[in-house]
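A protein chain is absent from this complex, but the other protein chains hold their places.
Chains here go by letter, A, B and C, matching the order in which they are written, and residues are numbered from 1 within each.
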Amino acid sequence: MKKTYQEVFEEVYEEVEYLPKQGTVADYIPELGTVSENRFGVYLASLDGEYAALGDAYEKFSIQSISKVFTFAMAFDVFGGDLWMRVGVEPSGDPFNSLAQLEYENGIPRNPLINAGALVIADFLLSHFEHPREAFLRFLRKLGNNPDIDYNPKVFESEKTFGYRNAALVNLMKSFGNITHPVAEVLDFYFFQCAIEMTCQELATSFLPFANHGVIPHSGERILTASRAKRLNALMLTCGFYDEAGQFSFKVGLPGKSGVGGGIAAVHPDYYAVAVWSPRLNKKGNSYLGMNFLERLTTKTGMSIF
Amino acid sequence: MKKTYQEVFEEVYEEVEYLPKQGTVADYIPELGTVSENRFGVYLASLDGEYAALGDAYEKFSIQSISKVFTFAMAFDVFGGDLWMRVGVEPSGDPFNSLAQLEYENGIPRNPLINAGALVIADFLLSHFEHPREAFLRFLRKLGNNPDIDYNPKVFESEKTFGYRNAALVNLMKSFGNITHPVAEVLDFYFFQCAIEMTCQELATSFLPFANHGVIPHSGERILTASRAKRLNALMLTCGFYDEAGQFSFKVGLPGKSGVGGGIAAVHPDYYAVAVWSPRLNKKGNSYLGMNFLERLTTKTGMSIF
Amino acid sequence: MKKTYQEVFEEVYEEVEYLPKQGTVADYIPELGTVSENRFGVYLASLDGEYAALGDAYEKFSIQSISKVFTFAMAFDVFGGDLWMRVGVEPSGDPFNSLAQLEYENGIPRNPLINAGALVIADFLLSHFEHPREAFLRFLRKLGNNPDIDYNPKVFESEKTFGYRNAALVNLMKSFGNITHPVAEVLDFYFFQCAIEMTCQELATSFLPFANHGVIPHSGERILTASRAKRLNALMLTCGFYDEAGQFSFKVGLPGKSGVGGGIAAVHPDYYAVAVWSPRLNKKGNSYLGMNFLERLTTKTGMSIF
Partner (left out) sequence: MKKTYQEVFEEVYEEVEYLPKQGTVADYIPELGTVSENRFGVYLASLDGEYAALGDAYEKFSIQSISKVFTFAMAFDVFGGDLWMRVGVEPSGDPFNSLAQLEYENGIPRNPLINAGALVIADFLLSHFEHPREAFLRFLRKLGNNPDIDYNPKVFESEKTFGYRNAALVNLMKSFGNITHPVAEVLDFYFFQCAIEMTCQELATSFLPFANHGVIPHSGERILTASRAKRLNALMLTCGFYDEAGQFSFKVGLPGKSGVGGGIAAVHPDYYAVAVWSPRLNKKGNSYLGMNFLERLTTKTGMSIF
């Protein structure tokens, strides 16, 4: 590639900045609705040390469901294949918070990247760590190379106050025996993880190990075996975008994960990690501009896993 | 009818006592599982003052879902047609605790006689009565003509400890805005109503007003208008037996309601009310022997609403 | 009752004729769409010989799904309980032509009064009668006391040309082994039965045996045992109105069956049969004015099975 990533970023940005302002900011949690809808940032970190940044790349935002990748990585490292007794690896084909599917399938969530699956992963982590919140923050600060990474207490409280659907999911799974800790403890940790705030720069940096066969580039520390890192990427590709996973794979062609805060993080194995943030969501709950930017990025660079 | 109801009872009993002991006692709430599975009682009260009793007709048992008829009657009297903004009158065609259907139908339960619907009715009652538990007990004691009718605290606690699926239902409805009180308050009242204990004699007596156009025979007090009593009966016929309502209508042909405690109460409008109790349940959660007894009763007397 | 049925008819008609003209004529089969939407007729025949008629009570219209009651009655008489190996007796809780439910339930329709169930009943009749069309016409002419009752060839052809969803139902059931004859033969008979035309007078007359414990009043011939007639009524009450069975039971309180031609036939056991016709359908596919008329009729007479 002759052009630098920064040059490609700027070309793509020129295209997308004139797109109609579609989509709406998530408001199912009031605290999320306070974000200015026109924020936009993107950051790419490559394995050979190059990086590119644009817009609000250094602004904190609520990572929400992107946190599911991190908790899954932690749990996968600790529990390995034991996870698959209680959660699957198939795309759900349904919205992120479907109770119907969970009921038909006897309380076993389709995969760890939908809400029900992440709640089971939270339950796993509660079994292993004495102080799971602290362990999680430590893990994120190590990945993101920044000791300041933290959660937003207001978002946490807001999640807690309006998280009825997640409460329904945990209760349903508990009725099937697929939750071992008290409902309130599982929800508490889950709302905590959703309330984490990171910048595009931190998110991209934190995803780099998944492009690097499980090793943190800046420290050399291995957080997952190469085989598990590969499988995590496979999982993100088929399950990372709720019922729009096919679209993302089809248009962007990279493993990744979105959050209702408007963030998307993705990796090109052996090459780079990228994080984009724009709070307006399409009807499927994924960042409208974020998906658009990534689609053009992989098209312009001709780089995708396919 | 030349034979007395007592004679018919005895004839039917001779037939059913040799039936194979099929079905199992409900154990999803441990406290329910402690009942002896061979208990059997039945009581009929007719509008012209005749009655018949057999077996454990004067033993208390947990009325469970039969309580839904009573809370609905209270709420129907207070709120009338306003109920239909938040709950339907259609058979569910699904098990009593289906979350899938509730999710597809945006948190509006199919009818007031399934769990989700009864939880909405509980929410209504919490809006009207300052002391809903007391009001409910007062209502039952008036209907059953016995000031001792009460709830079983052990069953109540057991429901509370293992009621995850009901918690899932309330949370899901709350996420759709169809529950106005705090989740815990609604569940508390609901578990209370399920934990009420009555005898067959008390249950049959309490159902008599529904056979009597809404008037309590022993006191002359009207608890429902004639039109509403008629509609309650219609509702019991189409929705009183979960996904076995058709079978019951087909074989027995009377409006009624079952509970997982093994009780069934039914009415023949203008004639009688009958309550039967036998704790072994068929796969649909209805008393195996109870349904059998009622089927033979209506066949032998040639009396059904059809 | 002091008033004659004719007097009640006229009172009710005065109320309903000023109702807003709601609903739309069925057009999924083009030939049905040619009917004038303002037609209205109603006829009641009582067991003691009284009758009442209003409007277009002697006009032919397409009975459509009401024919399911007649084919079921024929098959019930021949096959009795053997029917229940291949079709249920539960309300469907779903639209009349749901494939989803049929797939989940392995090709066993919920009841004989939805399309899938009627197709299985058609398959039964094909096994018993050498000339099933002729046998069916003979049966209808006997019930309706009129040798001219026949089918409309244009409607039949129209059904055949646009009956893709029914073709899907038969094929799906055949894939589950629940259809024994060739798909085309089953569909052919089914479209034939739907294309039968009758007047309100004929329909009410034909339903009288169901109010009369299975015996045709005008000839004394028994077409069903008393017990089976009772069960057919139970079935109509819980399953006769697709996913609006609860509403009809709730508001009208009579066993009955509707068709997309705008007809409804219902019975009050031991008293009368009534047929009403008005082609405008509500969203559930039932005659808007027909349901309204019957609701007022039972309210005014204070007569319902509840």
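Going forward, contacts are C-beta pairs under 8 Å (C-beta built on N, C-alpha and C of every residue); 3 or more make two chains touch, one makes a residue touch a chain.
Remember, it's a predicted structure, so these values are computed and weren't measured experimentally.
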| item | value |
| --- | --- |
| Among shown chains, those touching the left-out chain | A, C |
| Contact with the hidden chain (one of A:158, A:171 or A:233) | A:233 |
| Which of C:47, C:78, C:135 or C:167 contacts the chain that the document leaves out | C:167 |
| Contact footprint on chain C, counting only the chain that is left out | 98-100, 102-104, 164-165, 167-169, 171-172, 174-175, 183 |
| For chain A, residues in touch with the removed chain | 88-94, 101, 110-111, 226-227, 230-231, 233-235, 237-239, 243-247, 249-251, 253, 255, 269, 299, 302, 304-306 |
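The working rule: only the chains that are shown with their structure count from here on.
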| item | value |
| --- | --- |
| Chain A to chain C, fewest steps along touching chains | 2 |
| Separation of chain A from chain C, taking each centre as the mean of its C-alpha atoms, in whole Å | 55 |
| Distance between chain centroids, defined by C-alpha means - chain B, chain C (Å) | 32 |
| Numbers and ranges of chain A residues touching at least 2 other chains | none |
